[in-house]
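A single protein chain has been removed from this complex, and every other one stays in its place.
And then chain A:
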Amino acid sequence: MSKIIGIDLGTTNSCMAVMEGGKPKVIPNAEGKNTTPSVVDPDKHTVGEVAKRQLVINPDRIIYSVKRLMGKRHKDASVQKDIKMLSYKVVEGKNGAAAVKIHDKTYTPQEISASVLSKLKKDAESFLGDTVDRAVITVPAYFDDAQRQATKQAGEIAGLKVERIINEPTAASLAYGLDKKQSHYIAVYDLGGGTFDITVLELGEGVFQVKATNGDTHLGGDDFDQLIITYLADEFKKEHGIDLRKDPQALQRLRDGAEKAKIELSSTLETEINLPFVTVKDNQPLHFVTKLTRAKLESLTEELIKQTFGPVAACIKDSGVAKTDIHEVVMVGGMTRMPRIVEEVKKFFGKEPNRSVNPDEVVAVGAAIQAGVIGGDVHDVVLLDVTPLTLGVETMGSVMTPLIARNTTIPTSKSEVFSTAADNQTSVDIHVLQGERPLAKDNKSLGRFILEGIPPAPRGTPQIEVKFDIDANGILTVTANDKATGKNQSIRITGSTGLSDEEIEKMRKAAEEHAQEDKVARERIEAKNQAETLLYTAEKTLKENKEKIKEELYKEVEQKVEDLKAVKDKENLEDIQKKTEELNTSLSKIGQEMYNKPQESKAEEGEVEQP
């Protein structure tokens, strides 16, 4: 069965997404970008970036912003206003509808939008490796029936069955899962490339109702860019008397610089615009280097930001919903990344807006979720559980050794081989732990058992395989198996994922809070373990090779062993490390000495860990 895709058919850019494995995924276009410019060359059948790049050379042939004409009549006031701004010809088509004329051919806005949708469809098909013939398409909340109908027709011309037309603000709310809560009011602030929309919705418990919508159809990110370019060009002109806007090459570099600065100032407080050799005066090259601060950008664009709040206030008033009754505010459109806009929205509504989903993609993501509901794969997704916390066992020095990391999708299993910590150890204690802390005592103990009957052997020799197995129901089975004898013992723990959310959160928080002291404690234990291993090796080497080692060296190593023993249980990490290092150096002298003598002697060492 083919998938239904969600499409945000925008005025400036379009975006698409699909539900996959129960999660929405944005589909990149053939050029590898997540958004596609809604620009069409109907003559050459090109769409997107390639069409947009010819806008300057073929202004009468390249169609952009056709969404403004969708389902409109030629005589409509808005169309008459738009005609003045659009570089292509808008004519009266069938039944007085607005249409586009290129050379001798007339195209309906539906046909132009269909070209955009066709490209999206084709790119989605090649991405998904499957035919795509159904879609959910979004429209602004203020679209009337004729505009919605036109959008639906555009889909059909493109070979897409339009399963549903949904409002952009509704889609954005769906992307945040706000429909799952009980019925409440939501405001959606959408500042895109060329339009601004504000909508108040009632959403939840199957209710999707637009209470009011408002906006400015000619206000967007492009206006912000223009202001920055004007400011920079004026600055340069003040200093050098040259207007960079008159030189296309310099203007292009200025435009790139302004856009880069705008983006950077969303995350930094100051940025540098650095354009060496930007122009020439009296045969001398001129460079443009200037700093732009976030504060300056904010003061430049203050008016534009203010302009959005007129419609916001009007929309709230029209909705009849008190500002304090708006439960959630959702941000849409690339411009809402600007910290000042977030701040102003927060100030106006008195609450932190939702903006964790990419604002360029949030509408398409919501459309995909709606598509998923229609296609049945949202309701019915098999929600595979994950382990909320890390699972592991206690090892030498009371350390928690993780086997299954938190957030691992279950069912899963994992095993690791451990060994004994002492010579002739015949049993091991398997202590199963859950938590994020490095020390065993700080984690939750899920259970413990003893594996007995291990044949006596030097430490590190036995091989004990510990296996963790979690089934789809979250039931954990831990098995320990002595590889030499095949003896095994196991424990079944039912509560491994059944912690309450608060418990999980508490444990995670504790891990974060204690991260530093835990690190120190862990390092100390590791140093101690290392010291003990080395002491064991050293003593064994001394014992086994007493005759072969020079007395002087023997005494030296013996002394170092005593030194290390004296500090290994103390708190001072540096001391332990230093003495370990010293013993290691002396010990390696024995190795050297023995290698120099052509005698056979082998001291084997294995991994020494005690489960």
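Rule of thumb we're sticking to: a contact is a pair of C-beta atoms (placed from the backbone, for glycine too) under 8 Å apart; a residue touches a chain by one contact, two chains touch by 3 or more; residues count from 1.
Everything below uses one rule, namely that contacts and distances are computed from a predicted model.
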Of the listed "Protein GrpE", "Pyridoxal 5'-phosphate synthase subunit PdxS", "Molybdate ABC transporter ATP-binding protein" or "UmuD protein. Serine peptidase. MEROPS family S24", the name UniProt assigns to the chain that isn't shown is "Protein GrpE"
Pick from A:146, A:207 or A:280: which residue touches the chain that isn't shown? A:280
What chain A residues would touch the chain not displayed? 1, 20-21, 28, 31-32, 41, 46, 49-57, 127-130, 248-249, 251-253, 275-278, 280, 285, 377, 380, 382
